[in-house]
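With one protein chain withheld, the remaining protein chains of the complex are depicted in position.
Chain lettering (A, B and C) follows the sequence in which the chains are written, and residue indices restart at 1 in each chain.
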Amino acid sequence: MIRYGYLGPAGTFTEAALRSVPGADEAELVPCASVPAALEAVRGGELDGAMVPLENSVEGSVATTLDELAHGDPLQVVREALVPVGFNLLARPGTTTADVRVVATHPHAEAQCRRWLRTSLPDAEVVLAPSTAEAAKAVAEGRYDAAVAAPIAAGHYGLVALAEDVQDNEGAVTRFVLVSQPGPPPAPTGADRTTLFAFIADDHTGALLALLTEFAVRGINLTRIESRPSGDGLGRYFFSIDCDGHLTEARVGEALAALHRTCADVRVLGSYPRADGVAAQVPAGTTDGDYGAATAWLTGLREGG
Amino acid sequence: MIRYGYLGPAGTFTEAALRSVPGADEAELVPCASVPAALEAVRGGELDGAMVPLENSVEGSVATTLDELAHGDPLQVVREALVPVGFNLLARPGTTTADVRVVATHPHAEAQCRRWLRTSLPDAEVVLAPSTAEAAKAVAEGRYDAAVAAPIAAGHYGLVALAEDVQDNEGAVTRFVLVSQPGPPPAPTGADRTTLFAFIADDHTGALLALLTEFAVRGINLTRIESRPSGDGLGRYFFSIDCDGHLTEARVGEALAALHRTCADVRVLGSYPRADGVAAQVPAGTTDGDYGAATAWLTGLREGG
Amino acid sequence: MIRYGYLGPAGTFTEAALRSVPGADEAELVPCASVPAALEAVRGGELDGAMVPLENSVEGSVATTLDELAHGDPLQVVREALVPVGFNLLARPGTTTADVRVVATHPHAEAQCRRWLRTSLPDAEVVLAPSTAEAAKAVAEGRYDAAVAAPIAAGHYGLVALAEDVQDNEGAVTRFVLVSQPGPPPAPTGADRTTLFAFIADDHTGALLALLTEFAVRGINLTRIESRPSGDGLGRYFFSIDCDGHLTEARVGEALAALHRTCADVRVLGSYPRADGVAAQVPAGTTDGDYGAATAWLTGLREGG
Partner (left out) sequence: MIRYGYLGPAGTFTEAALRSVPGADEAELVPCASVPAALEAVRGGELDGAMVPLENSVEGSVATTLDELAHGDPLQVVREALVPVGFNLLARPGTTTADVRVVATHPHAEAQCRRWLRTSLPDAEVVLAPSTAEAAKAVAEGRYDAAVAAPIAAGHYGLVALAEDVQDNEGAVTRFVLVSQPGPPPAPTGADRTTLFAFIADDHTGALLALLTEFAVRGINLTRIESRPSGDGLGRYFFSIDCDGHLTEARVGEALAALHRTCADVRVLGSYPRADGVAAQVPAGTTDGDYGAATAWLTGLREGG
């Protein structure tokens, strides 16, 4: 039986993301204590895969996920999932909003509901919990008055919603990735994404320009670029990048190989279908057909055709 | 009397950063509940300035600070401070390491001591607190067994160190900025930094390349570039940028004006001396003297000299 | 009385170009023996201006003109003229095509009619003359059988056309410039061209890329770029450039000033209306209004607005 881990406990958005994977209902779903714990279990073979959050449209990237994927034994991203984020204010039955003195939630949820909390519960203390589900559980146990949590946590912990959709920005979305041990990438679909880390050789503006140029000359659009500290001191970074296209495509392969040649290090996490199904734009001159024709022409030149 | 706020409570690294400002010992130092609260108090005139964390050499940038500075009424950065980060494991006198079941700390501290915690306290539960000082206070109140916190928190809360320097990376540093209401920038020193936000008009690779090119053609080195979600959906970002140089210098002024012309929006937070005193490299052809000579020459051309 | 020189003798395309200048019919028109002679006479004050060929749509640029303008005392281009180039085969009355053994013409005319000559007069010898008008004159004097020359040369020298429009490419055009001593440029019209020479500091690919980038970041289109040997040995060049726009416009002025700062030398020959009246494309963010707004904003920043 397939075993998938996810950032637990049960009742989080991550569980919802994992349940969207075909076949998840026949797999064993294992809540993990943390992103590092989930990834280590994949590396160690105890799990076949793990669903972890990568970025949120309001909060930005999840630093822990990026840093854990960038270091340690390589892992592969095989799938992504997008989950709309909506928070409810959950409490034990019988509680009223006026009773709420202490609200528990996860730091990312706090960030996404900050304005609402300041406005609607100006006098409440906000306590941070390791997850929104833990916050809900703590409320069920009577430790806090209310939790800002995912709607599905209510059923898990016997709570009711005092308010719904309390996030400050409508339409927030979290992007999750399903990570496994390295292997061949899923077949290209025409609407794929490639995820990688590039460690540039020095920290000048020119090095970042050069890196972007390797993508630009081959007509590859970047959909996310994040700098992360390398841990070697302020001002030293590596880059976490998502680009359009699949590593088996010629233009993407040539760009990745160029990074391999010119960067201090490159780690490719994989190519996989975009959850939103948006097809990559492939500018004139960069299709696999164009590459094939150019290679044939070059071979002819070299052979003196 | 001057009133400076800082991300409280007392006993945090932020307080230490604020105390490094000349004149801080004659000012009133006001702990604030959060970065947003500190910045709002500056905007409202209740504080003359506020010290807030901007980035950490291990954890990366502080998303809340960036997002709060990027939106709302404009503020100005007038100074930066670098504080080496070292954590101790603090407990009530009489506690031994073997007694520690629950450790409280702030999420950033947790991230920086994660390996140590996993190795040295493999069975302990880690509880997240709003600050390392709150964690120490909670330990003093008997709510948790130990706290990972700043060394100076021990004295504030009557705790002792069970272990010192428990951070995973030696030499971690946090960079703080002192923020005030907008005004003329501090005079240039030759070792200055300029901090800004650029909101690019569209989200293509080309727009980021164009933005970097505006700095590169004028010989200006970027020391930090971070993408942050704009809040308009996945894949839409703005950029938080630090560059060498002072906005009163010709090359920096021309670059900023170019961003003003070509970006959807630019917010300049200010120019201020670098805390490390590293002088900017100014390539041939980009000094103020070069700009002055070029302007005089152009004037001659236009007048038909 | 105004005295204009032109590359003589009478009856050339250059005379036709000069006659298209408003006021030319009231000026004294002086044929000069060569482009260098014409330019020297302008430098020495004997002429108020001189019309010289700059480039031809088939033959390319006129090296002598470029080299003479690039060196020596500076001169200014104040006007351009476009003359369609059509050649006739001219001979003395009574000559038939079968009689033509030796054809005289100028090297550029020879280049533009080469295919026709090879096909229609395969056995004729082609002799090179200093100008098509000299060739026609030599035919009138009986030295050669026919001349490939400008149509108007027939009347000047009493010849008739054995064949008309013998050029290989339909629609060939020669571009001439009217050169005077330096002075204020003509007022901008919205459809202007700026002509300059850039001497790059070293001969690497990077230096040319940097030069082009100074134009590209400011949205300025180049309409001609020619490399010319600097005379310091093979592989060392300077660049002759035409770009859209007028040097009194902000984007053009800033680009020229950038070249002044970063090139070994820049010589601007002037800005003047395009003969074809094609308006410059001015991308968003690069109008004089955009520049003015950016400068005002920058001033505000510096003053602490």
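Simple rule for what comes next: a residue touches a chain if its C-beta (ideal position, glycine included) is under 8 Å from a C-beta of that chain, and two chains touch if they have at least 3 such contacts.
Please read all numbers here as calculations on a predicted model, not as lab measurements.
Enquirer: Over the full complex, note down every shown chain the hidden chain is touching.
Expert: A, C
Enquirer: Have a look at C:R79, C:R175 or C:R261 and name the one touching the chain we're not showing.
Expert: Here the residue in touch with the unshown chain is C:R175.
Enquirer: Among A:P130, A:P185, A:G235 or A:P273, which one touches the chain that has been omitted from the display?
Expert: Touches the omitted chain: A:P185.
Enquirer: May I ask which residue of A:E40, A:E214 or A:D244 touches the chain that does not appear here?
Expert: Checking the options A:E40, A:E214 or A:D244, the one contacting the hidden chain is A:E214.
Enquirer: List the chain A residues touching the unshown chain?
Expert: Here the touching residues of chain A are 76, 182-185, 210, 213-214, 217, 247-248, 253-254, 256-258, 260-262, 268, 284-286, 290-291, 293-295, 297-298, 301-305.
Enquirer: With the missing chain put back, which residues of chain C would touch it? List them for me.
Expert: Those residues of chain C that touch the unshown chain are 36, 55-60, 63-64, 82, 107, 111, 114, 118, 126-130, 169, 171, 173, 175, 204-206, 208-209, 212-213, 215-216, 220-229, 231-237.
The criterion applied here is as follows: only the chains that are shown with their structure count from here on.
Enquirer: Would you mind working out whether chain B and chain C touch using mostly the same residue numbers, over half shared, or mostly different ones?
Expert: Same, since over half the interface numbering is common to both chains.
Enquirer: Could you tell me the distance, in whole angstrom, between the mean C-alpha positions of chain A and chain B?
Expert: 25
Enquirer: Residues of chain A that touch two or more other chains: which are they?
Expert: Residues: none.
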